[in-house]
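So, subunit A:
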Amino acid sequence: MKKINTPLLAISMSIAAVLAAGCATQQSHSMHQTSPEMIQKAFAAMKRDFHARAIATMDRLDTDKVQDVCNATGDVPPEEMAAKLEAEQTATLKLPADGNYMGDWKAGEKIAQSGRGMTWRDKKMEPEKNGGNCYNCHQISPQEVSYGTIGPSLLGFGKIRGNTAETQKYAYSKIYNSKAFNACSTMPRFGHVGALNEKQIKDLVALLVDPASPVNK
Partner candidate 1 sequence: MEMNVTRRTVLRGAGSLGALSALIAAGALKPAAVFAAEWNKGAFEARDSAGVLKSIGAESATENNKLVLKVPDIAENGAVVPVEVVSGIPNTTSIAILVEKNPLPLSAYFDFSNGALPEVAVRLKLGQTSLIKAVAKADGKFFIAQKEVKVTVGGCGG
Partner candidate 2 sequence: MSDPMKIRAKMNGDVAEIRVLMGHPMETGQRKDAAGKPIPPHFIQSMTVEVGGKMIVDGQIGTSVSRNPVFGFKMKGAKSGDKVVISWVDNKGDKRSDSVAIA
């Protein structure tokens, strides 16, 4: 991680810059890279100054490889490294055993609306009570005007892509682990970290893909 191939990094950065210029939805964080020394200092400071509260325990500061790489590269890992990370994250995907990706879009809408869960105000890990925080960052159903813009608009998601098994699987996988598609995506890995369970992710897939969902009307 400390030895980053500079030319490669420069190339990937310029690609990202081009994309960022042309597309408002690209996760184009300002080109920022923290030195390994400062990253280390930041974590040392947090480990000294932060404390566990309810389910928000101190091990949340123990980073995994994805976080390490994204931190070290300012969220723009060299292409090869990104591809490797994405492959590794893809290998962790747990897809539904029954091969069915679609749940109930109405339940999905409720999950998309809710921002609850995983904070130090939550006493237990209860994914069934958690929300997906979706509207915080995405436009989804046209009826909800209060939506965020950190992520791309998902309006017409299923209509644009078609209600195919492939689309359903893609949506499920992306919600389960966004990093399988974009190593340093801003989006959480909801399934991977156990914030949402299989049923909830299926309901969200239905919200996005089901032709009956307002998203596709």
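Inclusion criterion for the candidates: all candidates are chains of the complex that A comes from, given by their letters.
Just so it is clear, a contact is a pair of C-beta atoms (placed from the backbone, for glycine too) under 8 Å apart; a residue touches a chain by one contact, two chains touch by 3 or more; residues count from 1.
As the structure is a prediction and not an experimental result, all values here were calculated from the model.
**Q** Taking the stated C-beta criterion, I'd like to know which one of 1 or 2 contacts subunit A in the complex.
**A** Here, the candidate touching subunit A is 1.
**Q** Write out the stretch or stretches of subunit A touching candidate 1 in their complex.
**A** Touch list, subunit A to candidate 1: 113-119, 121, 131, 133, 135-136, 144-146.
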